[in-house]
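For this view, one protein chain was removed and the others were kept in their places.
Our next item is chain A:
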Amino acid sequence: MSQIALDEFHWILDVLQSIDVGLVVVDRQFNIQLWNGFMENHSGIGFSKLQGQGLFHRFPALPESWLRRKVETVLALNSPTFTSWEQRPRLFNFISSKPFTGRSELMYQNITILPLTSRNGTTDHACIILYDVTDAAMGKLGLQEANQQLKVLSVTDRLTGLFNRGHWEECLRQEFNRCQRHAHSSTLMMFDIDFFKKINDGYGHLAGDAVLRRVSKTLMQVLRSTDVAGRYGGEEFGILLLDVDEPGAMYVAERLRIAMAEQIVEFDQHHICFSISVGIARLEPQHATASDWIAAADAALYHAKRNGRNCCVLASRLPGLLSEAKPLPAQVDHA
């Protein structure tokens, strides 16, 4: 070799040795023929200790049958193959190159396997190229996680963990449409916390928040997984009971009312008790829109309030128009 060619050869070796990419060359018998600096440093084993040795013998944790199949295909077809971290997170179990600030303990790797042709034209070696893609993988996984969280946040009420009003109304609309198509019926329950303003005024808004959280927790315990609960307003909640008739809904509502009345919220050395009033409306043919359905349940709730609170009222049992209901004695201010 000429001096220039030797120099070039030296540089190329230097590049292969120090490049921040793993390079492994194996022959058809999977004996290691090249193991660059990246592989030495990440595996902790120098090339001199591996040269000519069986890859699977020295690295028994490797997915042998998978890698054999890949390399044999590459050599047979004389064409490269690629594997992304998304299919297989890694080939070698190396630790992450950022062992402190990295999000992953182990390195994510993209793998390319190339056929190598010798001077006599036969393809009898394969080069396994290993790219450290931990940062990219963590970025993508982080983005997916963030999107998932955003999705949860966009439908959830922060304080109670129930669906927020927008999402709950959307569920109600879908159920309304489904019932219209399939001619069956579900029941809607609206309830609110009695004298909630007094709790807020008497113990402060943080106490009010604690009560709201307790209501949502109790709600989750009483409801079935198919029921759809949302926070409709400040202290008003809506529950969609799928494929439940009025007697069934009344049964659930009573259980819920009793469960709430039994709660004691301890807050700042106070013991706070509360009750709820419930209005129940089955979807009826005269409900032209989902809003009509809500209005019916709201009317029943209004009636429950006027009936002295801590009770459940069915919309179908309302005595006709609300104006016909017995009015509560008006509070007269004799100032």
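What to note about this one:
One rule holds for everything that comes next: contacts are C-beta pairs under 8 Å (C-beta built on N, C-alpha and C of every residue); 3 or more make two chains touch, one makes a residue touch a chain; residues count from 1.
Heads up, the rule we're going with is that contacts and distances are computed from a predicted model.
Think of the chain that is not pictured: of "ABC-type sugar transport system, periplasmic component", "NADH-quinone oxidoreductase subunit H", "ABC transporter permease" or "Response regulator", UniProt labels it "Response regulator". Residue-wise, the contact with the chain that is not shown comes from A:Pro99, picked out of A:Pro99, A:Gly121 or A:Pro247.
Considering A:Asp135, A:Glu236 or A:Asp292, the position touching the chain not shown turns out to be A:Asp135 (whole complex).
By the touch criterion stated above, the residues of chain A touching the omitted chain are 18, 20, 37-38, 40-42, 44, 95-103, 132, 135.
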